[in-house]
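Structure incoming, see below.
Shown here: the complex without one of its protein chains, the others still in place.
We call the chains A and B, going by the order they appear; numbering starts again at 1 in every chain.
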Amino acid sequence: MTEPALLEVEGLGVSYGDSRAVHDVSFSLAAGRCLGVIGESGAGKSQAFLALMDLLPARARVVGQARLAGQSLLGGAGAGLRGREVAMIFQDPLSSLTPHMTIGDQVAEPLVAHRGMGWRQARVRAAQLLDQVRVNDVPRRLAQYPHELSGGMRQRAMIAMALACDPKLLIADEPTTALDVSVQAQLLALLRDLINERRMALALVTHDMGVIAALADDVQVMRGGSVVERGPVRQILERPAHDYTRSLLAATPRLEGAAPEPKTSSARVPLTVRDLAVRFRLPGWRRRTELVAVDGVSFDVAEGEALGIVGESGSGKSTLTRALLRLTQASGGDAVWLGRSLRELDGDALRAVRADIQVVFQDPFASLDPTMSVAECVAEPLRALRPEMDATARAAAVQRALDSVGLDASFATRRSPTLSGGQCQRVAIARAMVLQPKLLVCDEAVSALDVSIQAQILELLMRIKREQGLSLVFVSHNLAVVRQLCERVLVMYLGREVESGPTGRVFAAPRHPYTRMLLESVPILDPERERARLAALPASGDTPSPVDRPTGCAFRTRCPEARPQCAAVRPEPEPVDNSQRVACLRWRELEN
Amino acid sequence: MLAYALRRIVGLAPTLFVLVTLSFFVIRLAPGGPFDQEQTLPPAIRANLDAAYGLDRPLLVQYGRYLAGLAHGDLGPSFRFKDFRVTELIASGLPLSLTIGLSAAVLAFLAGVPLGAWAAWRDRSRVAAALMAFSMLGVVLPAFVIGPLLALVFGIYWPIFRVGGYVPGDPAYLVLPVVTLALPVAAYVARLTRDSMREVLRSNFIRTARAKGLGSRAILWRHALRPALIPVVSYLGPATAFIVTGSLVVESVFGLPGSGRYLVQGAIDRDYTLVMGMILVYGVFTLVCNLVADLAYGWLDPRVRVGAP
Partner (left out) sequence: MKTRISPALWVLGALAVLALAAPFITPWSHDTLDWEHLAAPPQLDASHWFGTDRLGRDLFARGMQALRVSLALGLLATLVSVGIGVAWGATAGYLGGRIDAAMMRFVDIVYALPYVFIVIILSTVFPRGSLAALFIAIGAVGWLTMARIVRGQTLSLRSREFVAAAIAGGARTPAILWRHIFPNVIGAVIAYATLTIPQVILFESFLSFLGLGVQEPYASLGSLINEGAQEMESSPWMLLVPAGLLTLLLIAFNSLGDGLRRRLAPGDD
């Protein structure tokens, strides 16, 4: 490497009292290059960079040396560099932007503070910056507040704000984690272009190997506060040396490999859903008084099979599961379980059916009542639906359930605040399985877990499904995970079915433009292919709000293949063959 | 912002209506009437008196007549002070009560907010701890304890300010009452501001502001203050209610001829119209203050105005 290092860090350490968050971290970064720092939660990666920016709480003790273009960063010396030579963007743009200041003012502010510009002049420059980060409709955005923008727009505004004073180094802490996968792809492409155009250095903190493949030139793998491996990105991804790196890579779900095959058509189909719709009435006297979250969706789930429901924010997939579970009132259509309509059941009849259909939610900690012990949590469904069981029988059933998820007897008396995310999720699964249900609904059940834990829980789910012939409805935004677990897939956009069919076939040859866009947005763990992919990505904007649903085909505002007729007619799912469907007016043309 | 303001103003009317109606009927339902305390009157004279004041009519008719009178800005005659209309009585004492009340409110917020914000900025320092201990005292001590104590200290032992015997227009007589009224509110506002500011200073957008390299003044004033003030502003309404209540005490303790005494005395005397008039006046005042608080809240938090999705 012949370029001089822009950022040099030696022996960086952060500790809080006796516990060390970061230990002996050293690296260097040159201009125009990207350093990707990857690790799971608790690895200390964010802490290290917060230390460089002097953003840690007062009780943190920082040791070590850091220099940016020769100037020292640590020990209060770097205060003059913040916002000028080095800038930082964060994970959640909604909470990281000041809610009562307009976007224009927030982007203009660093110019006023550091370049001595007047506000009017600064706002003009802010408009230019917003344009550079590909924000649409800039004049309107300048006067809007953060909560009025979509997630992707907000993050772009944050980037514009960070770039205002032309920093030499940009630190990005999980910048795309809170965003939809299609938006993530656009943002990664943007960051790549910015590095190249501005010869800026980028330090990127992430837990996602895909992001590393997309942007990083050099990679540092962190665990427990220390660096366990470092090297160029190709080497790390293709020939990892450290066990931990290898396990991270192995745990990362990919779109390759064999997808599970659906059962034959003679299998039993216990769940059939037809035209299920959920509509909410909005409060107040607004012009649009109805929010259509789910707009008539139909699917079947066969015995022993997993159906993956994929979609991004606003797709209605979570609302769909809640309607299925009768946690939310459906406004139309029906779900039929073993011949009985779920919508018509009430009271005791409904409760009897609940024993067959159970659920696991996304947030492992919120899924368990912190005042109840693990045993009590798992026993609760038994108390409600198997009142004839006595205490001994219940305890035995609880024990069996805990064993089946890999938790030993010592966990029975613990409470959720003392457990890790993965352990909480296991308890949630045990609770769901204790009644030996026939259908398990998983609503983003692994999305909040670290990659290695995610792999373990997926293993667990696959094993249970295999051993007990369990049917699954698995909702996720992560296509690779769905591909690993599910035989069939249903793709949703703004509450409607867009495409469905056997997972392997749909993912191999997607027919709907949205499915194609989703698949193209999934990062590939090969740096060169990934960068080529990003460079070729068409701009495709953000998902419209469900309140502002476009007429005709909901996807037409972002579809590269849209034609006038797409605004007039709403496409219904048509069979492609006897197992696949697609809802697009032009699918036949587009196939050729 | 305008739409928000209008919505809020329109919302006042029903509350006021409910207040008037409720008070009217509840007071009339009380045992005893305005003329019961007099020496026992012969029934004939009593009947005449009742007729003269309209007390012999059905309750709903009386209610209707009262509302009609209100539309003309007439609060009716006082039953106890027979030569006066209620409007005159209240008007005689209201300016003083309003002056004391408003001064106390302004003082409380002007003192409490900066102190609380400063205590939050210099969190964990000894000054902050001292401030919070002092404010605890202020929260706990009621006006009828502070008032006499202050009067004792500053009026008698160390006479800087005047106590007892009011001379109109002389501010020296107003200092102690205003301070007595303001102290508990200021103390509570200081704690509220400090707790709220501490929360805000820990939030993500303040971290972003720091990352932008902004100076402490810019961070405090431009980024932290407005969100931190939201709970404080929400307290403005109840604070006014508190001050209205407290002004009764203060006027009594310091012997000031405000309008507060009419409320208590009127209730004891069963002087219906006087009590109704007082409730109306104080009620409007409280509701207007709540409205100001609501409007300020709308200005502070754009999500309320522009409507979060």
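Criterion: a contact is a pair of C-beta atoms (placed from the backbone, for glycine too) under 8 Å apart; a residue touches a chain by one contact, two chains touch by 3 or more.
As the structure is a computational prediction, the values presented were derived from the model and not from experiment.
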Seminar exercise, completed: Across A:Asp208, A:Asp363 or A:Glu561, the one contacting the chain not displayed is A:Asp363
Seminar exercise, completed: Touch assignment to the omitted chain, from A:Pro381, A:Gly422 or A:Pro571, lands on A:Pro381
Exercise. Of A:Ala251, A:Ala401, A:Ala428 or A:Val491, which residue touches the hidden chain?
Worked result: A:Ala428
Problem set entry | Residue touching the undisplayed chain, where the options are B:Thr15, B:Asn48, B:Ser125 or B:Ser216 | B:Thr15
Problem set entry | Missing-partner contacts on chain A, residue numbers | 322, 325, 327, 351, 354-355, 357-359, 361-363, 366-372, 377, 380-381, 383-385, 428, 431-432, 435
Exercise. Mind pulling the chain B residues that touch the left-out chain?
Worked result: 15, 18-19, 22-23, 26-27, 29-31, 136-137, 139-142, 144-145, 147-149, 151-152, 156, 231, 237-238, 240-242, 244-245, 248-249, 253, 263-264, 267-268, 270, 275, 279, 282-283, 286-287, 290
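We adopt the following convention: only the chains that are shown with their structure count from here on.
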Exercise. Chain A touches which residues of chain B in the complex?
Worked result: 203-205, 207-215, 218, 222-223, 226-227, 300-303, 306, 308-309
Exercise. Which positions of chain A touch chain B when the two form their complex?
Worked result: 53, 55, 79-84, 87-88, 90, 92, 95-101, 109-110, 113-114, 145, 147-148, 158, 161, 545, 547
